[in-house]
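Structure below; questions to follow.
As you look at this complex, bear in mind that one protein chain is not there, while each of the others sits in place.
A and B label the chains in the order they appear, each numbered from 1.
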Amino acid sequence: MMRIVLCVVYLIAAPFVGCLLDGCDRKITARMQGRQGPSVYQPWWDLQKLLAKERLMVNPSQFYLMASYTVFVVISGALFFCGSDLLLVFFALTTSEMFMVLAASTTSSPYSSMGANRELIQMTSSEPMVLLTAVGLYLATGTFSVAETAAMGGLPIICKLPGFFIGFVFILTIKMRKSPFDVSTSHHAHQEMVKGVTTEMSGATLACETIANWYEHVMLMGIIGLFCLNGTVWSMLLAIVVALAVYFLEVLIDNTSARVKWQTMFKLAWGVTIVCAGVNLFVLQMLR
Amino acid sequence: MKLSRSPWLIHYDCSSCNGCDIEVLAATMPRYDVERFGIINTGDPMHADILLTTGGCNHQNAPVLKQIYEQMPNPKVVVAVGTCACTGGVFKDCYNILGGTDTVIPVDVYVTGCAARPESIIDGVVQALAILDQKYEAYTTDPKAKEGN
Partner (left out) sequence: MIANLVPVLILFPFLVAAATALIKEDQLRGCVIYTGSAVTIVAALTLVAQWALGGAQTVELYVETGTVDHIILACELLLMCLVIFLSCAHGKFPIAMLSAVQTLGVVWFEVLSGVELEEKAHMVIDRFTIIMVLIVACVGCLIATYAVGYMRGYHQHHTEFADRRSFFLPLLFVFIGAMFGLVLSANMAWMYFFWEITSVISFLLIGYTQTEEAVTNSFRALWMNLLGGLGYAAGIIWFGWTYGTIDLYDLVASGSAGEAVAIGCVALLAFAALTKSAQLPFSQWLLGAMVAPTPSSALLHSATMVKAGVYLLLRLAPAMHGNLAGYMVAFIGGLTFFSASLMAISTSDGKRVLAFSTISNLGLITACAGVGSAETVWAGLFLIVFHAVSKSMLFQCIGAIENTTHSRDVESMHGLIQRQPKLATIMIIGICGMFLAPFGMLISKWAALKSFVEAGRIFGTLLVLMVCFGSATTLLYWSKWLSKLVAINHTKPQKDITEQGEYLSLFLHAAAMVLICLCFPVLSGKLMQPILETMYGAVDPTISTGNLIIMVVLLACVLVLPALLATLSKKVQRREVLNYMAGINTGDNNHFIDTMGNDKELQLSAWYLENWFGENKVMKPSLIAAVAIIVLMLGVILGGALV
């Protein structure tokens, strides 16, 4: 029952929370750069505008593929918050990203296709760490179920999984398209690939992408929070604090690191995965 | 619902001497903080609401400008930045120059200056925002406006 409530709350509240996080992101970014910055409601206004604008069609398939992407992100988020199997959540998330890649490459447009290729490299870079995160949580708790993991007593699992946590935060930078790893597209006005995967998207199609991002960000923060939960109330507070701290960290990384090339991203992501998660995994297996 | 709360820009250099281009970029730098109006420089016509043009139009770039303009979703506004973009400027009588931006696409706001100052560019964009809202109203009420304007 609790699970269903949580799931429904996620479905309704996630876009607003995500939107607000996004707004804070832009505000904090502006302050870091010594600017006043937009209102925290700016992302909401952007979304409204996108929905109000004329519908353009570069390609008949693009819109429904993007809409499918959004729905699948929402489904994977819902699966996560109703406490189902973590691997299942990640697989559903991967499927959703697949739709995004297809939406970008179906246009046969040069910038969009290049963006799609880079998106695939991004997925390849982060996928091992994503899967290993699930494995790590299993080793720490003996279950893949999110609900059981969250209710597990004892020390928060982050104590057992510091390597996994670092690795996951590292690839979070890729997943959230922050500056260093914004190789396929970014929410900034970097113009290397024009707008990468979203180049050919306008109006409602782009709005789909924005909404999906909000849902996804909330879910990713939920996974960060999961590292800290142990069934008690204070751990929930801790989870929220840690998630916000990680979000702030990502904004900081965004503003302090220039973009890196995809080659570096790939090497770094796999390297960090092997070193942090691999070593942690090995240690956990030895302690079993 | 006001579109003017979230105006995204695209900047196209027709055949500017780069003076106005530098000023346009300067205006979007943190120094002037245009993001406080929600303004973002996107570089992609599909995302943009406001087209900033610099320099006079010539035969080679007229179709390019036109194509970019068509790729912008309605409602949209055009701001011609600098004297050349307004009238063709000192290049007006050159054999290859058609004239200002308005010889190719409809222009809503003219920002003069050689080069235009960042303050006046920002002022021009803010004026364009009012026009954007008017156009949106027309767009939602008048079905003909949907055909393109």
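In this text, a residue touches a chain if its C-beta (ideal position, glycine included) is under 8 Å from a C-beta of that chain, and two chains touch if they have at least 3 such contacts.
Model, not experiment: these values are computed from the prediction.
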* Structure fact -> Sole touch to the unshown chain from A:T29, A:Q42, A:S113 or A:N230: residue A:S113
* To do: Pick out which of A:P180, A:G231 or A:G278 touches the chain that's been left out of the picture.
  => A:G278
* May I ask which residue of A:L65, A:M152 or A:V169 touches the chain that does not appear here? => A:L65
* Which residue among A:V135, A:A151, A:M236 or A:L252 touches the omitted chain? -> A:V135
* Chain not shown, touching residues in chain A -> 54-61, 63-65, 67-68, 71-72, 75, 79, 84-85, 87-88, 91-92, 94-95, 98-99, 101-102, 104-113, 116-117, 120-121, 123-125, 127-128, 131-132, 135, 138-139, 144, 194, 199-200, 270, 274, 278, 281-282, 285-286, 288
* Touching residues (missing chain, whole complex) on chain B -> 12, 44-46, 60-61, 63-65, 67-68, 70-71, 73-74, 146, 148
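By our rule, only the chains that are shown with their structure count from here on.
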* Structure fact -> Taking each chain's centre as the mean of its CA atoms, chain A sits from chain B at a distance in Å of 35
* What does chain A use to touch chain B in their complex? -> 26, 30, 33-39, 42, 45-46, 48-49, 52-56, 58, 189, 191, 194-195, 198-203, 206
* Flag every residue of chain B that touches chain A in the complex, lowest number first. => 1, 3, 5-6, 28, 30, 33, 35-38, 40-44, 46-47, 49, 71, 73-75, 136, 139-140, 146
